[in-house]
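Dropping the structure in here first, questions after.
A protein chain is absent from this complex, but the other protein chains hold their places.
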């Protein structure tokens, strides 16, 4: 699971998480204003990485874990 | 999993999360009053996106990950 | 998964979450006193909807996602 | 999944969660002192019900969802 | 799932969670200094029990739920 296929899966997980946030808050200026707050806060970074981890679970299962 | 089928699944995930919240707080005015608070708070947005991610796990499994 | 069967599953998810809370705090007056606090707080509503989402995962799997 | 078998599963989920907490904090007096704090706080009750929901996922899967 | 096999699984879940924390914070004195803080805080105890519950999900699945 440690190859270029799964890297695309990680990128998709980040995209899905971003789309959720854009859906709730479509105003990009508001999102940009929040970025310095959460991107320098370890707990916020952990929260974000948890969402990515959950989305990745789904993507990895959907791709049958990129098994050959 | 990156097509129009899964986009419908994402939309359903958001709907399910909203229905849960409406079930607990049916007063739309209260929900509207809370919106400016959480929609501008990065941690709240992350929380919301986590719920969507969990609901999506269920929907994606239910649809067998939209495999052809 | 978007039909009356899964609606019953959502209702059961809410019931299971409520039963957990009643198990820990059986005094309904205390629960009622807490309601105005969490039902008007977006983060609390998100927390509650996350528990419902997790319970629903189990119920949906148990019902084999209401596949025909 | 809505019968006496799954009720035993819910009870076991609560037991497992309690055992985890006792493992970390074996002093029952400390746990009793904390009880009035978390049992009257909606967010703490939600946190506890989330742990129960996660433990129940495992128990339900282990019992093959009490399918006949 | 309620036997000595699964008890070993619970113990392993606690070990895995501890190893994660040691990996991030290898200084045992810092960890010991934090213990009185989180071990007397109900929300921290709940957080810890949630991590154990998630690790246990993996261990239980890995052991095919100790089915005979």
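Annotations
The letters A, B, C, D and E name the chains in turn, as written, and every chain counts its residues from 1.
As a convention for this text, a contact is a pair of C-beta atoms (placed from the backbone, for glycine too) under 8 Å apart; a residue touches a chain by one contact, two chains touch by 3 or more.
The structure presented is a predicted model; accordingly, all values stated were derived computationally and were not measured.
Every shown chain touched by the omitted chain in the complete complex is listed here: A, E. By the touch definition given at the top, subunit E reaches the unshown chain through residues 12, 16-17, 19-21, 23-25, 30, 33-35, 37-38, 43-44, 47-48, 50-51, 54-55, 57-59, 61-63. Listed here are the subunit A residues that touch the chain not shown: 1-2, 10, 14, 39-43, 45-50, 52-54, 56-57, 60-61, 65-67.
Heads up, the rule we're going with is that only the chains that are shown with their structure count from here on.
Taking the definition of touch as given, a chain qualifies here only if it contacts subunit A and subunit C alike; those chains are B.
The set of chains touching subunit D and also touching subunit E is empty. Centroid distances built from C-alpha atoms place D farthest away from subunit A.
Rotation angle, subunit A onto subunit D, C-alpha superposition: 180 degrees, expressed as a multiple of 5. Per-chain CA centroids place subunit B at a distance of 25 Å from subunit D.
The distance from the centre of subunit B to the centre of subunit C, each centre being the mean of the chain's C-alpha atoms, comes to 15 Å.
In subunit D, the residues that reach two or more other chains under the touch definition are 43, 47-48, 50, 54, 57, 61. In terms of inter-chain touching, the protein chains here are arranged end to end in an open line. The full set of touching chain pairs reads A-B, B-C, C-D, D-E.
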